[in-house]
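The complex appears here without one of its protein chains, the remainder shown in place.
For subunit A:
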Amino acid sequence: MNKTYLQALNEGLRQLLTTMPEAYILGEDVGTYGGGFGVTKGLVADFPDRVLDTPISEAAITGVATGSALLGKRPILEIQFSDFLTVAIDQIVNEAAKIHFLSNGQQSVPMVIRAASGSGTGASAQHSQSFENWFSHVPGLIVAMPANAYDAKGILVSAVRNNNPVLIFEPKSLYKTSAHVPDELYEVPLGQAKTVVSGDDLTIIAIGRMVEVAKKVAEQVSISIEIVDPITISPLDIGTLVSSAKKTGRVLILTEATKQSGISSEILAQLIEAGFSGKIKRLGGKFMPISAAKFVELGQVPTEIEILETIDTLLRDD
């Protein structure tokens, strides 16, 4: 059945709460309000003791998730906008991410943080950022960014069952998009890229909401484009990306996040280190804060026109 990204997550959360007594949800307004964007809607009615509304205290609630995970709980923490992860960053980076290593493997932190991410809503510079790159820099964290409703549910399930801190960035512009989503619990594996569209002439490696944009672009060109979605950006499934790149000989990497010091630089570097010698281009968000103004914001992430132009330059002079 087709379900929206929101419905897929909501269903996944409900099934996880039903099947895993140690799982619980916490976060600001996750109860009656249903979370910042409605993902947790209706859950508190059925799980009053395991859907916890918290004060606006991101550092503290991230600590609650961390500490309870140490004792075997499976906390699923919502941070309303990924922008507010910065308020919790010490607990995430210096505590949750380090504990397994520092305890010499005696302790583990099986927690999940979900955060709505990215631009597209006119909410301006402090409510529209793409911070997935930041966290992919930290050993001990798993960072994923599902690009459709199917992957959203499957990644959530894998993340909750995983024994490490997992950050899931949910592109908020995708919440209302639908895909086929099975009714039962299923996993989409973390750390495994997916070939979304197969092709021969050029590879687009797209992350998050850029996957949909890439699909639209692929329909408009006469060449055969392969689209690969890493889904998890740390750890990165570089093997799948390298084989696609070597097959087509041309790569375009698309991110919503600014490309400076980002995952696209990382992918580019790893492709070259793996012996790829074809052509590579990157497109990412403009290096500026997200504007509240619609016509600025829409142009701050790679547009279809820019992507088509970049594909042209990749195809030219070979």
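We adopt the following convention: a residue touches a chain if its C-beta (ideal position, glycine included) is under 8 Å from a C-beta of that chain, and two chains touch if they have at least 3 such contacts; residues count from 1.
Rule of thumb we're sticking to: contacts and distances are computed from a predicted model.
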Identity of the absent chain, which is to be given by its UniProt protein name, from "Putative sulfite reductase-associated electron transfer protein DsrP", "Dehydrogenase E1 component domain-containing protein", "Sugar ABC transporter substrate-binding protein" or "Ni,Fe-hydrogenase I large subunit"
"Dehydrogenase E1 component domain-containing protein"
Touching the hidden chain, out of A:D83, A:E132, A:D151 or A:D229, is A:D83
Consider the whole complex, including the chain that is not shown, and state which of A:L70, A:I89 or A:A125 touches that chain.
A:A125
Which residue of A:I272, A:A293 or A:L308 touches the chain not shown here
A:A293
What is the set of subunit A residues that contact the non-displayed chain in the whole complex?
28-29, 31-33, 53, 55-60, 83-84, 87, 121-127, 286-289, 291-296, 299-300
